[in-house]
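One structure, as structure tokens, below. Some questions next.
Omission of a single protein chain aside, the complex is shown with its protein chains in their original locations.
Residue numbering begins at 1 within each chain, and the chains themselves are lettered A and B in the order written.
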Amino acid sequence: MDLATFGVQLLNAIQYGMVLFLVASGLTLVFGILGVINLAHGTFYMLGAYIAYGIVSATGSFWLAMIGGVAIAFVAGLALENVFIRRLYGRDHLAQVLLSFGLILVLDDIRQVVFGKDVHSVRPPEFLSGSIQLTANMSYPVYRLAICGFCIAIAVLIFLVIQRTKIGMIVRAGAENREMTRALGISFDQINRYVFAVGIALAALGGIVVSPISTVFPGMGDGMLILSFVVIVVGGIGSITGAAIGALLIGLTDTFGKVFFPTFSSVLIYVLMAAVLLWRPNGILGRREV
Amino acid sequence: MAALRPWLVMAVLLVAAVALPFVVPTYYVQFASKVLIMGILAMGLNLVVGFGGLVSMCHAAFFGLAGYMLAIATPKYDPASFWVSFPLAVGVAALAALIIGALALRTRGVYFIMVTLAFGEMLYFLFHDTSIAGGSDGTFVNYKPEIAIAGRMLVNLDKPLIFYFTVLVFLIATIALLTMLVRSPFGHALAAARDNERRARSLGFPIFRLRLMAFTISGAIAGVAGYFAAAQFGYVAPQMLGWHVSATVLVMVLIGGLRSVAGPLVGAFVLLGLEEYLKLATEYWKLVEGLVVIAIVLALPNGVRHLLTAVLGAPQEPADDQTGVAGAKHV
Partner (left out) sequence: MIRQALPGQNMSEPHLPDASLRAASLSKHFGGLRAVADVSLDVHTDEIHAVIGPNGAGKSTLINLLSGDMNVTAGSITLDSRDVTRLGAERRARAGIGRSYQKTTIFAQSSVYENVRLAAQAHAKAPLRMFGSARSDSAVNRAAHEALQRTGLAERAAAPANKLSHGEQRQLEIAMVLATGPRIILLDEPLAGMGLQEARRIVELIATLRKGHAVLLVEHDMDAVFELANRLTVMQDGRVIASGLPKTVRTDPAVRAAYLGNHGDAA
């Protein structure tokens, strides 16, 4: 493999990892702060992509698709939290797993009704299409670079909100010690709703963002869900930095795996996970058992 | 008198199960076989979920793996020998459970769920992406396995009635095995680890080993179900190992009640019956099924156990007091 190809694949791996991180961070957000495992997270990734396709087909504007898609996901998240998710707080994992599974079945059929089973692709915005010449013999699609930049920007934004704003402080306090924070008079109903909606929106955003470079198909949500889980398990329990590392590792493994071991590339990721579990059961940056 | 009731119920159910194929059309006999097979799978899963307190999302992988072993062991123009293919299928399923369990049980709670889900998917991809046994298209099980000794056929699995009774025998054996396990010191220790892991550990129980044993046995039982599922359907595909199947079996466990050995069998019956009906009623049966699952989770936190207890008596509670009062039942 020559340097140019290696460079391109490396960038692909990083870009893929960034999207994984975006989606996985939505999942960790919901799990870390609300204590709920939501299997339907992948479904929102898929729905984001389909909604992007729908809006772009109807209006031709990718920006509208992005804004519209995120807005729809956010509102849907608020509604779902209010109706279903808040009944899961404090309940056992089996209940959470099965309720979110039920949601997947429902949302899948809704997608079927609205968009059918067809496979689509979406055109990226004009000024982001085309390639940029990075070195003498290596050019790279602008859009993919834009994705990397965008995901980093979102990650920084979330970090700033959580660490530097009042609402972020409340969210962190609630994650640490819900009883105490409640005793201080802070009501969590609103906050829970927003946290869940943001988590879902991140998944949808991931789907919207990849729709120009990846096929939009019904099963894409499942794949992303599992990968998000692997990212969290590999990167470490309770660590956002760990999730970033995990996402990058998975991105690298998957991308280079497809190059060198095309048939086994999907399995490689799980081999990586198995190796991490043998070495550090709590993930690379996970908190060790006291 | 309270102690008699469970046995009475069991006897009645057994008579009904035996009489069933003689009074209903063949299609329903095949449906009943399917229910029994999924019942075996669900009951096996419940050893880990209900009695062990671990939500495993990869049991479909053990189920499918066993099915694939039968397909692979069946030659193109001959049936496979039961004596060879059955131990192979169940053995491979158990081995997979042993390996995956050894890795997954290093984690706890939600992470265990994620890890089992991931490993289950790994096996799915193994069959989907490679060319093993037909790749993503799957492969046929050309002939039902042959149960014969020295060339003389003992049991002809081609006949739906015979197939049904064979599966029924294995179902009863599974119930007997699980009942024995649950009442044994092993079963009590497993329940103790579920109820208060910290305390069980500090008493000296080897928790990892305990759970791994349960997980492996449960995987083997899933293998038994997978073998017969492949034999009945005559076809295996990677979807058999998919996590949607694992989740569906969990729904059966929830419906039937986590604390009872045979409850999941009832759950299998309810869910499969519901699916049959829905598939005929509407194109969007998945949506309705999804709503039903959500409703069950929200409305019946303990599954339909409440309904079941009214009819059948209190469910098996392994950590019962020595006096055995409160109608301890072993079903």
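The criterion applied here is as follows: a residue touches a chain if its C-beta (ideal position, glycine included) is under 8 Å from a C-beta of that chain, and two chains touch if they have at least 3 such contacts.
None of the values given here were measured: they were computed from a predicted structure.
Shown as candidates are B:5, B:106, B:159 or B:188; the residue that touches the absent chain is B:188. Of the listed positions B:213, B:245 or B:261, the one in contact with the omitted chain in the full complex is B:213. Touching the chain that is not shown, out of B:63, B:112 or B:205: B:205 (per the contact rule at the top).
Residues of subunit B that touch the chain left out of view are 180-181, 183-189, 192, 195-196, 198-207, 209-210, 213, 318-323, 325.
In this section, only the chains that are shown with their structure count from here on.
The touching residues of subunit A, counted against subunit B in their complex, run 31, 37, 39, 84, 87, 91, 93-95, 97-99, 101-110, 112-113, 222, 226, 229-230, 232-233, 237, 263-267, 269-271, 273-274, 277-278, 281-282.
Those residues of subunit B lying in contact with subunit A across their complex are 49, 55, 57, 103-104, 106-107, 109-111, 113-115, 117-119, 121-122, 125-126, 128-131, 243-244, 247, 250-251, 254, 258, 284, 286-287, 289-294, 296-298, 301.
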